[in-house]
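Written below as structure tokens is the structure these notes are about.
The complex is shown incomplete by one protein chain, all other protein chains being positioned as in the whole.
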Amino acid sequence: MNQDVVVLVSAPDRPGLVADTTSYVRDIGGNIAEAEQHTIPGLAFVQRMVISIPSAQSVEIMRDEIVALTSGVVTCHLIGTRTRIALFVSRAGHAAYDVMSKVALAENPIDVACIVSDQPDHADLARRFDVPFVEVAVDGRSREEHESAVLEALDGFDFDLVVLARYMRILSADFLDRINSPAINVHHALLPAFIGAGAYQRAWDRGVKLIGATAHYATVDLDEGPIIAQASTPVSHRDGPEDLARRGRELECAVLAQALSAHCQFRVLLTGNRTIIFED
Amino acid sequence: MNQDVVVLVSAPDRPGLVADTTSYVRDIGGNIAEAEQHTIPGLAFVQRMVISIPSAQSVEIMRDEIVALTSGVVTCHLIGTRTRIALFVSRAGHAAYDVMSKVALAENPIDVACIVSDQPDHADLARRFDVPFVEVAVDGRSREEHESAVLEALDGFDFDLVVLARYMRILSADFLDRINSPAINVHHALLPAFIGAGAYQRAWDRGVKLIGATAHYATVDLDEGPIIAQASTPVSHRDGPEDLARRGRELECAVLAQALSAHCQFRVLLTGNRTIIFED
Amino acid sequence: MNQDVVVLVSAPDRPGLVADTTSYVRDIGGNIAEAEQHTIPGLAFVQRMVISIPSAQSVEIMRDEIVALTSGVVTCHLIGTRTRIALFVSRAGHAAYDVMSKVALAENPIDVACIVSDQPDHADLARRFDVPFVEVAVDGRSREEHESAVLEALDGFDFDLVVLARYMRILSADFLDRINSPAINVHHALLPAFIGAGAYQRAWDRGVKLIGATAHYATVDLDEGPIIAQASTPVSHRDGPEDLARRGRELECAVLAQALSAHCQFRVLLTGNRTIIFED
Partner (left out) sequence: MNQDVVVLVSAPDRPGLVADTTSYVRDIGGNIAEAEQHTIPGLAFVQRMVISIPSAQSVEIMRDEIVALTSGVVTCHLIGTRTRIALFVSRAGHAAYDVMSKVALAENPIDVACIVSDQPDHADLARRFDVPFVEVAVDGRSREEHESAVLEALDGFDFDLVVLARYMRILSADFLDRINSPAINVHHALLPAFIGAGAYQRAWDRGVKLIGATAHYATVDLDEGPIIAQASTPVSHRDGPEDLARRGRELECAVLAQALSAHCQFRVLLTGNRTIIFED
């Protein structure tokens, strides 16, 4: 009997690393289904292997031995592991609907713990897809108070990824810290252009001929986190700011879907403020 | 006998403008081959007509009458009018080669008055395509002195458009003023992102997943002029800064070609810092 | 008080048509919000106007007068008119989910009369979005018998457009005739390439480097109807047939959404086996 594992390695580059890791897998009786590696000059050697190893092999020990072999950072993920998300949304529901539809269609090993909103608008969405709806209205609360209320409301929900599907509130460093799981945000522009709110209006004001969307890990610096996916589409003089927003919706859904797939398939490796996205 | 004319109108919007301009053309015995108009809410009514009118009709008078009709800005251009360009290039020659190839293939009514450079590299290019090569080396001159030398060297060349095909020197307001013709620049990023030099390196530093290029009219504010064309292409973690530059070359050629076509076919209308690009 | 109307004109080309139709609108006290026209050499003059006319103006009479003026085919559509669709789906539910999500988000004036399927799989989808689910299993019936059963089951449902969102049964000419409304199909290839079933597998067999999807009006000749929208995406040697299918899902959703928007916004004009799609 075998178990299938994704191994992600990020290590200082040196001659022989590919041979070393792949030989190690062979030596423990494993088979390599996929192996992709890349050297970022001056930064790191990065590798992703999809391997099949004997069930008797401890994944923990394997990880430690690859660490010893490479002097790198190594993570191992059993294929089949499901990612549980907390889905945040404000008024605009297109990205959230798209996430929920793809979950319903079982496109990825993703479960939705709950839908969180500062607005009542999408209770319907939650009901339709049979997941709890957690509304925490702002109600004159400060950001600090609102975030505390959200954290309290999330208590008892089990998730390992926050998905900000057009959630319009800026999250504090403290919140991101206490939420204790990575967060993926979708921004309605091609970062680093048009950071912050009102991106479509500002893109129109500048007279761009192409708009875009960006999915990235949220960090304390607004819209400065590691980029996971970007997409763009042409616009013309016939398009006003609302048309830009309309055309952008499809891009936002697309980049968020790509980011979610990459994350839950263990195809993302972080090095500094940069992502390595191994292809699917 | 007829003459074919492009009419560009930019006017305050009001009911009946389309009927008024198209009826006017009918009334002077003209025929409309193409007519496209658009209202930019709060800004303007813009229209482009390609019309065939009797040879006896004065274009000047027609223009004045359409001005009176619309209270707008109106320009008329005889189809067949050729645009003469002064082509500026520094080290990277791909955009200049692309412009010259398309001129040689007669893709547009464009003639090249001369190729101007601060480097000797592309004397070959000029020789190959049988146009004068004007090299003005910097030679320790200040920007002001260098620009004066360029203007002097250009004296005697007849052109009505400057094309900055990867010309790496920042032009002063004074130069742009004295050159007395519009200038189209190609920037190696999706403006307003990565304004200024080293755009590919900075794009890589930020970890973008998509790069782009922008053709725009040059104004005194670096990279702030009206955008004419933009294009983008995906990049991956396998791409270093040089790969971004390599992939970007094709985009730079493409947006510059689009901008040149639009300009010389009288498909560009400027309103504020914004272009209306009527489609070809 | 005014009413807003979309006017679609398809007429033999002749000088003065633009002036004639736009002057007519002015003369009945109307205002033109948008007007786009185009001449297809040797085929037709086509025009779309979005106009605002006095409420007292009979749309019927206006239509007749524009017919008289242009000797063309003219249709008029009150803005705000909602399109009711019957949504057909078989096993693969992504396109149907995408349609339903966009309907729920009110992106277009579309109502869903019912979801029709030859499979039980998507009863959930119908329940989630609160629309009737009409399952007509094949159960060994001939195509003729199955189609009769579908028509019978649809009796009592009111719709004016059939949407085939990955419905895997070939419809007979008789069915298309008796359904008495246009049908839009999404095909999982860039027609006319890979007509018929198994398109992704056949695309892979041929070793293409780019796949696509096509939304078109269904006609009696399988996959030969007028094309409304097409989109494509690159694929690589890493992609097997299932990967092509996976990457294609997003394209299928995109082209179907574009086709539905164009249809329900009265931006489609049919001339022969060709569509004119006026831009949104």
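Per-chain numbering from 1; labels A, B and C assigned in written order.
Convention: contacts are C-beta pairs under 8 Å (C-beta built on N, C-alpha and C of every residue); 3 or more make two chains touch, one makes a residue touch a chain.
The model shown is predicted, which means the values in this text are computed figures rather than measured ones.
Visitor: Per the definition of touch given earlier, which of C:14, C:127 or C:209 contacts the omitted chain?
Guide: C:209
Visitor: Among C:5, C:136 or C:190, exactly one should touch the missing chain; which is it?
Guide: Counting the whole complex, the residue in contact with the absent chain is C:190.
Visitor: So that we can see where the missing chain sits, which residues of chain A does it touch?
Guide: Interface with the chain not displayed, on the chain A side: 15-16, 18-20, 22-23, 25-26, 31-39.
Visitor: In terms of residues, what is the contact footprint of the unshown chain on chain C?
Guide: Against the left-out chain, chain C lists 38, 40-41, 46, 190-194, 206-210, 212, 226-232, 234, 236-238, 240, 273-277, 279.
Visitor: Tell me where the left-out chain touches chain B, residue by residue.
Guide: 93-94, 97-98, 101-102, 104-105, 107, 124-125, 128-129, 236, 238, 243, 246, 250, 254, 257, 279-280
Definition applied: only the chains that are shown with their structure count from here on.
Visitor: Roughly how far is chain A from chain C, going centre to centre by Cα mean, in whole Å?
Guide: Spacing between the chain centres: roughly 35 Å.
Visitor: Between chain A and chain B, tell me the centre distance in angstrom, where each centre is the average of that chain's C-alpha atoms.
Guide: 40
Visitor: What parts of chain B, by residue number, touch at least two of the other chains?
Guide: Counting only residues that touch two or more other chains, chain B contributes 38.
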